[in-house]
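Have a look at the structure below before the remarks.
A single protein chain has been omitted; all remaining protein chains appear in their positions.
Naming follows writing order (A, B and C), and every chain is counted from residue 1.
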């Protein structure tokens, strides 16, 4: 049997209308389920609306059971698993992290739902249901994982500073504040509240030496923040570069324009382009706006609304270059007529690329002249070239 | 009718004297209006000066109504809208975000002014009036928008951690602190106060397990800070590079010196230069200071105050190169005689550019020798070249 | 006598099984010792389990004495010290920072153990025992040391702002809050709690002017955070680049593949590769996953689990390139059969490197065709090259 249509509905990245509807229902029910769990712990609400809450809990729990079963059924259509026997593909999915997580979200929710103690856990478990639909969170997870060694080193240093601060605070303050600094574990609570600059104020040193220590601990806390920031800023920069490149690399192959660039520059060009998705009907640019980038169509179709006529461009064509060449504002409004993926090239990179690739410059100039020669009175030569010639 | 003079007065980027006066009045009245709104909510002040406050409110409200009407009248002179019929240009402006915002600031301010409940909103609405005059804020807005997906992913992770922390805190602390940890929503308040390291201290865990959880939440809060910092640091670096380039690119074309550079390097040079604006009378450099950059005049005029004579340079000329070549301090004070835009080239980039562009080096050396040959006893050869020859 | 086997056991970077066991014992006992010190300061625990805690303290203290003596005995086998007389090598170690630190951890722990006052210091001293085993902490220490001048400048500015804030707060609030703002030292406590945004809430300004000052101090505190973050982010980026390069540089020499690259590119390639360690049995990649990097084996052995057969690759060989060339998912699962060090090359850098190095591209294509020609139906040419040819 072919489970591919079902698999596509459940695929978080599918653009299928049925998949969209499924996602909306999924997201709304998860939010609804969280709200129910939260409400159940509030006694007055529970007293007044206990039955309604229980019914809602059943609905959400039921939906997640259904989702689990559907994902289990569709598992044999997972790309790369088509060659396996259906039962093996399903077993593999069932023991994968995603499968186990979905099971946790579904089955026990209903089993334990009468016990409030365990039910209150389902708030955050169901919140994690959104993770599958957030590619950005996966990226961030990868950043943290890549930098885990450095982050852990900061944590170790953090732990040593914490113990040191707590031990000294214990010695300095145990006489003056025996209630809150009476043991090192108690002082540790003060130390972490202070080192993270949270500062509840429930434990405050009162001796002069204790306050000097406190001031140093707070200042040291900033250092931990700053080190972590520095580590993650670098990790994120690297991840960002990686993620964008992977996507662009695939899309560049769809634009014939770039075939002239030659193998040795294709990787560099892929780095300059940024993929952008537009739903049908989205306005890509408006007439009269200043021009800051040009676009290549990787997928879909756009409508160029020129004053006298409308032109349609499809996958592989480009637009928006005239404003970059002339410095004039956009002379047309462009609307996506289908869900489209465009590759945008920033004005900064546009001028660099053209300067280095005379062949590309020629193609773009010819196309621009061909398209807009009659409407744009200014000569269309690239400014840099124009300067050169006038010298 | 020609609304261009009026449009120029209202244009936030105009250098017109009338536009400057309008901006001062606008900024002062907005600040004044905010002060009135704040004062009105303070009962003793309201009791004593109610009439004066109301009068002030009328003045500010009246000014914003006038501004709205003037902007509406001037709308047909907006660049790119000149070809439209006047009524259409005005309708377009009236339904644009700026037009709607100005309407909100103006009309209801007077309509509802007797109702203190709504009037107190006008404090922050009027504060937003400054946004139009702050190009930097638009840049920052663009950074946040570009990185919105990543920032949103952090927020989602933040939300999951928050729910998890609150659920666990509820289980751990509900016995010991039923008043403040009696439900998950109540525990959520503690969790967000802790995860953001705000730490009011109104809700503090008292059990050992609760405190260990609290310490982990605080430490996790630093991670959120750090991730956000990292994301925005990267986004800002990209935006900065973009903004500077766009401006410099336009200005470079005005300096004939750069026409010799050739098309293939112009984009790179534009990246090295930094545009700087000087009002008339501003001192660009002082005799005796160490020299750390040279300047190209993109717009305006400067006066070189040499010991014996004063020289005037205009748009397209350059100065300040002698100190970079000789390493001696500045041998003249330079003052802008008109509002001028200079392109500064840092000493670091100056030496790199000259090393790569022998033709530019020759022009600069000749000009330097011509200008300062008699006053500067040291040979004017570029240090790098001098080293090479002496080897 | 040959102390090298003993030295290897104690060496924090040794992969010896005995060294692993020693490290586990060391880490467990250090944690155990810290727990004992913490427990001793809690009076009820001390009252009930005093004897047990003392016994535990003896065990941990004894272990650290033994460790100290063993390290002293093994010192002559330290690389670079083999040519010295044994007594000199030992004396050198005994007066080195590591030797002194180990002495502090060992001897006095037992001497003073009856005195709780001093014993409570051993919590954090023993926590520092982990530092030797954390190479990341050394890196971070180096970052902080490299940037110490800038960090110190921020501290000096921090100190001046602190004194300024405290002096002004003293003048503004001493009338209204004589108890907490009665002297500048007292106001300094408020200032540091506020400037670090800790905000205990034990000292809060109550006058309007004091609150305006407080708001400014808090905002200024963010600037300190931000400056420190900026400084450390840059320092960390530099350190990271340095640390990775040093390690990769050594490993690259072990892979014959890179011998073709030529001296002039070897440093650049070393920068692209990232060393990764895998224990025996670790899964390097799984069949069906998307391919995001390829691997070179610097040390160890891996097993390629193809559908029909298992292939073993050893040091100097490479794998994982097919998925990068075809864009298809991984067609094999790869498992390390020994503790292995692999050099991974990211897909981004892979395509760049191949584009610039046709010779390497040829070798990889030939190997890929040779290995997988029969199982992969898609043509194996590199996409960039394919595009070029089809143009």
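We adopt the following convention: contacts are C-beta pairs under 8 Å (C-beta built on N, C-alpha and C of every residue); 3 or more make two chains touch, one makes a residue touch a chain.
Note that the coordinates shown come from a computational prediction; the quantities given were computed from them, not determined experimentally.
In the complete complex, the residue from A:99, A:201 or A:235 that touches the missing chain is A:201.
Only one residue from C:234, C:305 or C:338 touches the chain missing from this view: C:234. Remark: the omitted chain is touched by one listed residue; of B:299, B:346 or B:367 this is B:346.
Listed for chain A, the residues touching the missing chain in the whole complex are 197-201, 229-230, 233. One chain is missing from the display, and on chain C it is touched by residues 79-81, 149-150, 152-154, 156-157, 159-160, 163-164, 166-167, 170-171, 182-185, 188, 194, 197-201, 204, 208, 211, 214-215, 218-219, 221-223, 225-227, 229-231, 233-234, 241-242, 245-246, 249-250, 252-253, 256, 258-260, 262-268, 270-271. Chain B meets the missing chain through residues 34, 37-38, 41-43, 117, 120-121, 123-124, 127-128, 130-131, 134, 136-137, 139-140, 143-144, 151, 155, 158, 185, 188-189, 192-193, 196-202, 224-225, 228-229, 231-237, 240, 287-288, 292, 327, 329, 346-348, 351-352, 355-356, 382-385, 387-388, 390-391.
Definition applied: only the chains that are shown with their structure count from here on.
The two copies, chain B and chain C, are related by a rotation of 180°, based on C-alpha atoms and rounded to the nearest 5. Under half of the residue numbers at the interface between copies chain A and chain B are found on both sides, making the touching surfaces mostly different.
Chain B has its Cα centroid 27 Å from the Cα centroid of chain A.
Note on chain placement: the centre of chain B and the centre of chain C lie 38 Å apart, centres being C-alpha means.
Shared interface positions of chain B, i.e. residues touching 2 or more other chains, are given as 197-201, 229-230, 233.
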